[in-house]
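Below: the structure, in structure tokens.
Just one protein chain is left out here, and the rest sit where they should.
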Amino acid sequence: MHQFLKEIQNRFPIHDVKEQRKNLTLFTTEKEQVVPLLTHLRDHEGFTHFVLLTAVDWIEEDLFQLTYILNNPEKKVDLGIRAYIGRENASMESAHHLWEQVATYQRELKEMFGIDFPGSPRVDEEFFLEGWDDIPPMRREFDSKKYSEETYFPRPGSKSHDPGEYMKQKLYSDDYEEEE
Amino acid sequence: MTMKKKNDILSRLFGKEHRPQENKHNQPADADSGKSSDAGKGGGTGSVPGSDSGASGEAHYSDHNHNIAPDHTEDKYPRNGKDGKPEVDLSSGKYTKVWQGPNHPGVTGNMSLELTICGDEIVDAKTHVGYLHRGFEKLFERRLYMQVMPTCLRMCVPESDTNEYVFSEAVEELSGIEAPEKAKWLRMLVLEMSRLQMLLRVVPGQGGAFGLGIGVQWGMYVRELILDLFEELTGGRIYHMYMLPGGVRGDLPEGFRERAIKTMDEVYRFAQRIDDVMFNNSVFKKRATGTGYIDPSWVDRFGIVGPNARAAGYNRDVRKDHPYLLYDQLEWEVPVLEKSDVYTRARIRWMDMQVTADLIKQILNKIPEKGSFKAPTPNALNWRIPRGETYVKAEASRGEFGYYVVSDGSAYPRRITLRGPSYTHAIALLEKMLIRTNIADVGAIMVSLQTCPPEIER
Partner (left out) sequence: MSKLKDILSPFTAWNNLARDPVTIKDPINDRPGAARYRGFHQNDIEKCIGCGACESICETGAIRMVEVDEVETKEGDSGLRPEVDYGRCCFCALCVDICSTGSLTLSNEYIWVDEDPEAFTFVPGIDKKPWDNNQDGWKKPEPDYELNIKERVRMPEMQAEERENSFVEIVKGYSREQAIAEADRCIDCGLCQATCPAHMDIPDYIRAVREENLKEGFRIMYKTNPLPEVCGRICTHKCEDVCAMGHRGDPIAIRWLKRYIADSVDENEYQEALQQENPKDKDKSIAIVGAGPTGLSAAYYLALMGYSVKMFEAQPRAGGMMRYGIPEYRLPYNALDQDIDYILSLGVDIQYNTRVGKDITLDALHEKYDSVLVGTGLHAGKSTRIPGTDHEHVYQAVDLLREFSKGNEIPISEKIVIIGGGNVAMDITRTLARLQNQKYGQVNITTTSLETEDVMPADQEEIDEAREEKVNLKPGWGPQKIEIENNKIKGLHVQRCLSVFDENGRFNPQFDESQTDFFEGDMLIEAIGQGMDISYLSKSIRDGLDFTQRGRLVVNDYFQSKQEWLFIGGDIIQGPDVIHGIANGHKAARGIDMYLRGDLRYE
């Protein structure tokens, strides 16, 4: 394990540490710890390059996973920090003051997942989706297929057949009895 | 490789211009860097050919050093509000709002800027995207992993191959498959060809943004030659769909090696000609030098990567820092310059272009004759990827380009998201940079950042 991980472990509650590659380690921490941890990593561990922030919807567990990826340009390692927050009224402490581009990521997450970052600049401004009137579309319960079928007008085309079913009708419909 | 030989290659390519850089600015960012940076003052030792020690440039630099919205009192500029953004009182009659975009000006793509101007000077800028949001990351939810391949590459239109690569690599990593050696070489070839055709557009495009159209046509011609090679190798010109989890989709065609090596001569010739008409053009120099200055201390603060960081003195290149594929078997030096303006960034790309041509020749000579180009992979229709997550990155022409991929163990990805350089270059950074610049320079600054909206909104 990297030396810095041991250091971090002494200061912050981290778990589920996974060394994915030599230059990429991921771990989980509590959501309250994220901003202090990011600050610590930036200021004391050389993780000065903020790579990305994104969310993963674990709808089955009613959780959003937030993943922050940082990079240490000196040591040339990446670090993935996971935190889980409830899906209901999802909200997370903002990290916009640490790197300038973080506010943009947070604005996107607000729009696409409905995760709020109170205090983050322009977090409520429309970003990609001007005039969107449905639920945040990256949430798993948003059914893009249904949405497009209801919103657009598919060009009617020929009917597609399942080969197995089609052969049943053509060749042996008589032999076959669906169970009631 | 000896240091001497290394320098030989570089000096052959760039003459005295090239200065290998120490990672001078690789310290944690100074959170408050409104102050002037030492880099501007003579820190840049990489001289511009033909310019005498860049004296005029320096004057400009100091002019622009206060770009990060300082809370000043001068009447001409609006005061900054609590969030650090200027508070514009439109009713005062001093300011005008203009929209630039979202028409597609060529290299910079469909996005628009909401500019607040005072005279012809910009006092506030907001980036607007959303004109080409295609929802790819949502679409992936109902794509089999193999079906992601032809979709994901559209996330970055002009340089689609990087998408193919990072996606394939991520799937391979999560499923414990390794692409055969030959596939790795072929992937590098395609990635470098992809970088090259992109640079052939952007380098002369910088002149285009100032009204110098002639190099653009030349670049397009050489780019077409590269696209011909792509067509031969991959079956497509723009969307190559050549890399897929497990390897690549074809070996080198007969005679390809020789034709490709010959084509590189055209690239060098083009580099020479664009040097003559653009880089040594007094008008271009005047417009580009000192314009669009990026303070080196912003690099980490804004997450600046690629040529934009390398023109500010940072030696950062994923190919070197996190060697992937077989890049560690190639010999080259990462171009780094320091003046950090439009001119320098164009120059960095011009150098990159030739390094890339050089790499392509090296790769072509190293691709093994024998061996398979695709590892066996399970039935594409039922391929379930073990639960896990990874972030895989590569160096695109614009810098660090990565995919974060999460698998829930099913045949469909749980989440794939793209980290593209423009996400920060074209929003946080551009919005800051434009303040106090002249409206006539906006296009040129965008080109110099190589903004690419499709990778912002996916």
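Just so it is clear, A and B label the chains in written order, and each chain counts residues from 1 on its own.
Keep this in mind: a contact is a pair of C-beta atoms (placed from the backbone, for glycine too) under 8 Å apart; a residue touches a chain by one contact, two chains touch by 3 or more.
Quantities reported herein were computed from a predicted structural model and do not represent experimental measurements.
Enquirer: In the complete assembly, which of B:Lys94, B:Lys320, B:Lys361 or B:Lys374 touches the absent chain?
Expert: B:Lys374
Enquirer: Touching the hidden chain in the complete assembly: which of B:Arg195, B:Arg249, B:Arg398 or B:Arg458 does that?
Expert: If we include the chain that is not displayed, B:Arg249 is the one touching it.
Enquirer: Specify the residue from the set B:Thr96, B:Asn280 or B:Gln362 that touches the hidden chain.
Expert: The missing chain is touched by B:Asn280.
Enquirer: What residue numbers in subunit A mark contact with the hidden partner chain?
Expert: 155, 157-168, 170-172, 174-177, 179
Enquirer: For subunit B, which residues lie in contact with the unshown chain of the complex?
Expert: Answer for subunit B: residues 50-52, 143-144, 146-151, 214, 221, 228, 231-236, 239, 241, 247, 249-251, 253, 273, 276-278, 280-282, 285, 372-374, 376-383 touch the chain left out.
Simple rule for what comes next: only the chains that are shown with their structure count from here on.
Enquirer: For subunit A and subunit B, what's the span in angstrom between their mean Cα positions?
Expert: Chain centres of subunit A and subunit B, defined by C-alpha means, are spaced 25 Å apart.
Enquirer: For the complex, give me every residue of subunit A touching subunit B.
Expert: 18, 20-21, 23-24, 26, 42-43, 46, 48-52, 54, 56-57, 65, 67, 69, 73-74, 76, 78, 80, 99-101, 103-105, 121-122, 126-130, 137-138, 140, 142, 144-145
Enquirer: So in the complex, which bits of subunit B are touching subunit A?
Expert: 23, 26-29, 83-85, 129-130, 133, 135, 137-139, 141-142, 173, 298, 300-303, 305, 314, 316, 321-322, 388-391, 393, 400, 402, 404, 406, 414-415, 417, 419, 423-424, 427-429, 432, 457
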